[in-house]
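With one protein chain removed, the remaining protein chains of the complex are shown where they sit.
Just so it is clear, A, B, C, D and E label the chains in written order, and each chain counts residues from 1 on its own.
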Amino acid sequence: MPYITVESGVLSDTQKEELMKRLTEISSEIMKIPQEFFVTTIKELPDKNFGIGGKTIDKVKAEYIQTHNKHI
Amino acid sequence: MPYITVESGVLSDTQKEELMKRLTEISSEIMKIPQEFFVTTIKELPDKNFGIGGKTIDKVKAEYIQTHNKHI
Amino acid sequence: MPYITVESGVLSDTQKEELMKRLTEISSEIMKIPQEFFVTTIKELPDKNFGIGGKTIDKVKAEYIQTHNKHI
Amino acid sequence: MPYITVESGVLSDTQKEELMKRLTEISSEIMKIPQEFFVTTIKELPDKNFGIGGKTIDKVKAEYIQTHNKHI
Amino acid sequence: MPYITVESGVLSDTQKEELMKRLTEISSEIMKIPQEFFVTTIKELPDKNFGIGGKTIDKVKAEYIQTHNKHI
Partner (left out) sequence: MPYITVESGVLSDTQKEELMKRLTEISSEIMKIPQEFFVTTIKELPDKNFGIGGKTIDKVKAEYIQTHNKHI
């Protein structure tokens, strides 16, 4: 009974449905376990509650955009 | 210091209190560890953020109701 | 599809079976969700990997035994 | 900085590499976030520590094999 | 790529920033791993969803204040 969790920023309903569908398909294929046994949860967190390198994600994003000149 | 987490759909205050009380009692009894050492958290997630077999829970529920002719 | 996790010290097989059975029964009853929808995992951690009040559990246990004159 | 965790039974090194690679690719594509921002962990648990419907996974597997006449 | 999670009551933005910064600094120092590799998340839960000794945190707080004559 594999259990997959995704912690991320806010997502649309379509993204959530797509994620659960695709992650289950892929994992089922790799693990050789029927899809019906997979449980998935998505935990959406505000940018203020997510950090990398000790900085909140909104600051990481701003720096990334500046360096790479594209949005994330 | 056992730590018990429940991830579920939205619950009433009474259900949450009851869950923490009963799960702690039972686990304390089985593990032979005093109740005061137990920490419990409940993480309520919307149906859109919970999946089984690659499908969101609202679809799973609809199918279950159709097959079993009862609500969950 | 509720998901229940227990993080604890090392447990016997009987304790693990008992925990999964009883926690599922109780939660199913409180949440009004059929037992078949419950997923449970138990994560056993060594005492060195568990802390309370900033101290590892083996030290907490030693103090508790001294104060309460009983084992945990 | 999305974080993806998989809790499962024991896996081979190839399955673990494949899982991290594919789950990151898919999620990156759906979320429109560069792959380099994804963190993945795999938590392998013994069958005795995983339950569904209040029963440990080894019993669930045995019943599934009997009903579906195939291994999982 | 260490991953640190804090589950707590509601926090201010300053507390969250401070937590991510300091926890990453300290852990980086102890583990000898560069800060840039650390991911941190903060999961804020209402008092009703947090329990100790089988009681919700609001009751635990009330008792603590009565016994210690100070707020938490």
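As a working rule, a residue touches a chain if its C-beta (ideal position, glycine included) is under 8 Å from a C-beta of that chain, and two chains touch if they have at least 3 such contacts.
Every value quoted in this text rests on a predicted model; they were computed, and no experiment measured them.
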*asked:* Tell me which stretches of subunit B touch the chain missing from the display.
replied: 1, 3, 39, 41
*By the contact definition given up top, give the residues of subunit D that touch the hidden chain.*
13, 16-17, 20-25, 28, 35-44
*asked:* By the contact criterion defined above, which parts of subunit E meet the unshown chain? Give residue numbers in ascending order.
replied: 1-9, 11, 15, 18-19, 22-23, 26-27, 30-34, 37, 50-52, 57, 60, 72
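Criterion: only the chains that are shown with their structure count from here on.
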*Out of A-B and A-C, which chain pair has the most contact pairs?*
A-B
*In whole angstrom, how far does the Cα centroid of subunit B sit from the Cα centroid of subunit C?*
15
_Measuring centre to centre with CA averages, how many angstrom lie between subunit A and subunit E?_
22
*If you average the CA atoms of subunit C and of subunit E, how far apart do the two points sit, in angstrom?*
21
*Counting only residues that touch at least 2 other chains, which ones in subunit C make the list?*
1, 3, 22-23, 37, 39, 41
